[in-house]
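The structure under discussion is supplied below as structure tokens; questions concerning it will follow.
All protein chains of the complex are present and in place, except for one that has been dropped.
Just so it is clear, A and B label the chains in written order, and each chain counts residues from 1 on its own.
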Amino acid sequence: MTSDNRVLQVENLTVRYKNRKRITTLVDDLSFHVDRGECLGILGESGSGKSMSSKAIMGILPPRQFDVTGSARFHTGSEEPTDLLRIKKEERRAVRGRKITMILQNPMACFDPLFPMGTQMAETVRENTETPVKEIRGLCQQVLKDMQIRSPEEVLLKYPHQLSGGMLQRIMIGLALVTKPDLIIADEPTTAIDSITQFEIIGELLKIKEQGTAMIFISHDLGVVNRMANRVIVMHRAKSLQQGTLAEIIQNPGDEYTRQLVNSRLTLVDQFNSFLREPGVSA
Amino acid sequence: MIKQFFQSRLSIACLVIILLFTLAGIFAPYIAPNDPYETDLMNKFSSYTREHPLGTDQLGRCVLSRLIHGIRPTLFLSLLAMAGTITLGLVMGILAGYFRGWVDEVIMRVVDVMLSFPSQIMILAVVALLGIDIRNVILANIFVKWAWYARMIRTTVIQYTGKNFVLFSKSIGSGSPYILTRHLLPCIASELVVLATLDTGWTILNISTLSFLGLGVQAPTPEWGAMLNEAKNVVTSNPGQMVAPGVAIVILIAAFNMLGDCMRDAMDPREVRN
Partner (left out) sequence: MKYYIIKRVMATFPLLLGISFLCFIFINLIPSDPAEVALRLSQVPIVTDELLAQVRADMGLDKPFLMRYLHWLGDTVRLDFGHSYTNPSRTVLGELARSLPNTLILASLSLVLVIALSIPIGFLSAVYKDSLFDRIMRGFVFMTTAMPSYWIGLIFMWFFAIKLRLFPISGNTSLSHFLLPAFTVALSYISIYIRLIRNNMLLNMGQDYVLYAQVRGLKDGMILTRHVLKNSLQSCITAIGMSIPQLISGTIVVENLFAINGLGRLCIASIFNRDYPVIQAYVLFMGVLFILFNLVFDIIQMAADPRLRKES
């Protein structure tokens, strides 16, 4: 594989949590890479450290509590790669929200409850793009329309608690796409959405991927990962157990945990697929 | 680890301070170098000497002796007030929480009215009504504070009476007083102790403030607030008079507050603390 196309190269990423007297390792020696137009899936049970690793790469873990070591080299344009874990504050801001965007897991808690959606979307757009002030409102509405949200003008005036989790998640996805980033980290972006919208959102994300944007896609859902990801990492108890294409992993699960995961999920997926194949149900 | 150790050391230090003050108060007549009432007008405002380690006041009385004797009204009366508060609060809270119904209704309405009143004002009102006297100050303190305890205890009682082991005791027929003392008190004890420790600091502050205003402990009796009131009159000529009683009061209150904080932390290991 050539490294010309490389977008992110993570090596020996380790996250430790410091609490008064105990130190817990939440991510242990994780290494992976993502190339242009490629989607890396991260699979793993709840609490295995999937979100932690992505938050560490984004640099949003408070250093007071979290100790992050390793390197995460981000390749942008033709310049020298920058190590996201050692980057200066101002430089990081130029990357975060512009070149790398992220979709967080629990959309209900991710917006400031005191501001209407329009204000929060506008401040994001203003911060990360060079959109003229007059066009910001229109752009926000466009984002909502792209995400299949009806009556965008009204939604912009609403406060976060007045919108459903699915709507907030779609808004987050829309905001992640609006700056045309090089890398999108999507942390379970489809959990709060019903399956029909989920289908559309996945379609949207696939289009983005085809345009050459790299993606890290975190999910429990083997079916979705199957559609999205070129390669997969299986995480378990803070460690990565296996990397490879999903087909490789399914055919040759290297260890007990992966085998279990694959087996339990495959039965589910099979049921799901056979259910979908029944006439009259397919969307 | 170090922090934990430090914290426990800190609480031990606080305990030691409080214990030292208590012992000094109990054995005041034996420890104090001089008679706290003995005036010596020839020798007023003397500075630190061997005979008067902290000097003398405007009547030539030994400041250290007055300070040591002052522990009695300051600390012991506060403890007395706290004991009264907790007893009244316990009785009312348990009555309300255990019997519910109209007893609960009446007690809780009274508690509501009490809590919606600023406590300082209420204390003044009670003192005004009963007359200027330290006993009335104590009564006023109890009268003002019991409602907080009653409400807290009522909530706990209601929570715990619904729990299985109390229901079980009831069904095997142990009497209500037995149930209450055996099962409920241990449940509220720790919370109660923390609250009471923090409130003791508050009560010391309050009683000494009233004495400072002349509403509590009266003139010749040594009390820290009253001593500071006398120091106020000579602040222009002899500002040194306000040092000893002031420092003593700060140390004692700080010890109680810190102890309360430490105990709360030990019970409730949350990240965000005061």
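Convention: a residue touches a chain if its C-beta (ideal position, glycine included) is under 8 Å from a C-beta of that chain, and two chains touch if they have at least 3 such contacts.
As the structure is a prediction and not an experimental result, all values here were calculated from the model.
Participant: Out of B:Gln120, B:Gln159, B:Ser190 or B:Gln218, which is the one that touches the chain we can't see?
Facilitator: B:Gln120
Participant: For chain A, which residues touch the unseen chain?
Facilitator: 55, 58-60, 62, 64, 89, 93, 96-98, 101-102, 104, 106, 109-116, 123-124, 127-128, 159, 161-162, 172, 175
Participant: List every residue of chain B that touches the chain not included in the displayed model.
Facilitator: Touch with the absent chain occurs at residues 109, 112-113, 116-118, 120-122, 124-125, 127-129, 131-132, 201, 205, 208-209, 212-215, 225, 228, 231-232, 235-236, 239, 242, 246, 249-250, 253-254, 257-258, 271-274.
Methods note: only the chains that are shown with their structure count from here on.
Participant: Report, in whole Å, the distance between the mean C-alpha point of chain A and the mean C-alpha point of chain B.
Facilitator: Roughly 56 Å, centre to centre.
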